[in-house]
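Before anything else, here's the structure in question.
Every protein chain but one is kept in place in this view of the complex.
So, chain A:
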Amino acid sequence: MQYKLAEAQSQIMKENEEVSSPIALQSFNSSYIRRNNRREKRLAAELGESLLDSSDVSSDVTSFALDSNIGLKKMPLYTTVANSDKYSKLFKNQFYFSERFLVILLSVVLLTWATLIFIIHMVLLFSADIINPTCQKRCNEQEGIAVRVYVCITIILIIPFGYLLMKMRKINDAFSIRKEMTIMLFFSIFVVAIPMIVLIAVPNQFWPQQPTIGYFLGIELLGSFFISIILPLSSTWTRNMDMSKFNIFRKRNPIPTTKTEQPIIPLYETFEFFLTDVNAREVFKQFLVREFHVESLMFCMEVEHYKGLDIDDDHSLKEVSKNLFDTYIQIGSAFEVNIPGALRDEISKNLAKPNMRTFDKAKEEVIRNMQKGSFVRFKKSSLYENFINKRFGK
């Protein structure tokens, strides 16, 4: 049993051999992925272990899902958070447009749109009064009714909103939906509903103009756009991004070169590149499979994924970290990584109260070992050479 995994690994490897060089990289990758998927499912069935099923060796980080029964599969990458040490920034952001660019674009479009609607509404109302003063009274009456109806609707809507929130309070808030709803509730109570009631209740002569429904609609519109779209995006933005370097497009070269007159290392020679870039990582992973070392890379990706989950619910967090521990750290586990015993003990102690940093030390250790050992050899291999030739035509 102990050796079965290794056998499985070598079998995967053998299959991969068949599809080596001449095909274009992209198609090569996809066929590689397909093969591996099929392969691993069969192996999983053979071994009777569900964990192989969840550790797809070849596709993107997203598919390094953890436990399917707590519904955490296929999490979006952009929530990768926290503790931005040297490597945690490397795994996210595979898009050409950066997140901050999208956020800015969305904010600008929505703000313009909302303001335009608001202004048009106001202008129409005022001009209607000015152009046709005789109609003013009737208009006001209609408006007054509409406002009252609107208040009723708002109040009625607030009740199920609160109820839903009560129900949701135990749910894992990975997408920040609960937070969003809470803000929305407070917003509609304190910014829209109460001022509206006050304004209607206060005698007319105090206000030069009875507030119109358009006014509240505008506020509500702006508010809801702000809360439901810009707020969640910007909160991930501020967590992920270094605000000081305002650069609309993603930095193509994430590697800080060393400060002295050492020759500047080309991007494709750096270890970071082979962790960050999807295709490059795929090639490196193939090499690691040949060296019987792939568990290290898988572990790093899973830790990144784990940190990206952004779980604030203790129960789920425990379950996820236990799963990670049982797959990679536990003695005799299927993909046991090579870490010092003392560190393993420390992690297993921390499992009782896990947090986002629980596996950081182990990840650092594993990454250092990959860099010192396999990566040095990888760069002398034909796999590396072929990849560089194809990718950079060098």
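Quick notes
Convention: a residue touches a chain if its C-beta (ideal position, glycine included) is under 8 Å from a C-beta of that chain, and two chains touch if they have at least 3 such contacts; residues count from 1.
Quick note on the criterion: contacts and distances are computed from a predicted model.
Considering only "Cytochrome c oxidase subunit 3", "G protein, alpha subunit family", "Rab7 family GTPase" or "LSM complex subunit LSm2", the record for the omitted chain gives "G protein, alpha subunit family", by its UniProt protein name. Checked against the full complex, the candidates A:Ser296, A:Thr327 or A:Thr358 give a single residue touching the omitted chain, namely A:Ser296. Here the missing chain is touched by one residue of A:Arg169, A:His315, A:Lys349 or A:Lys372, and it is A:Lys372.
For chain A, the residues touching the absent chain in the complete assembly are 2-3, 5-7, 10, 13-14, 17, 258-260, 262-263, 265, 269, 287-288, 290-293, 296, 331, 336-342, 344-345, 368-374, 376-377, 379-381.
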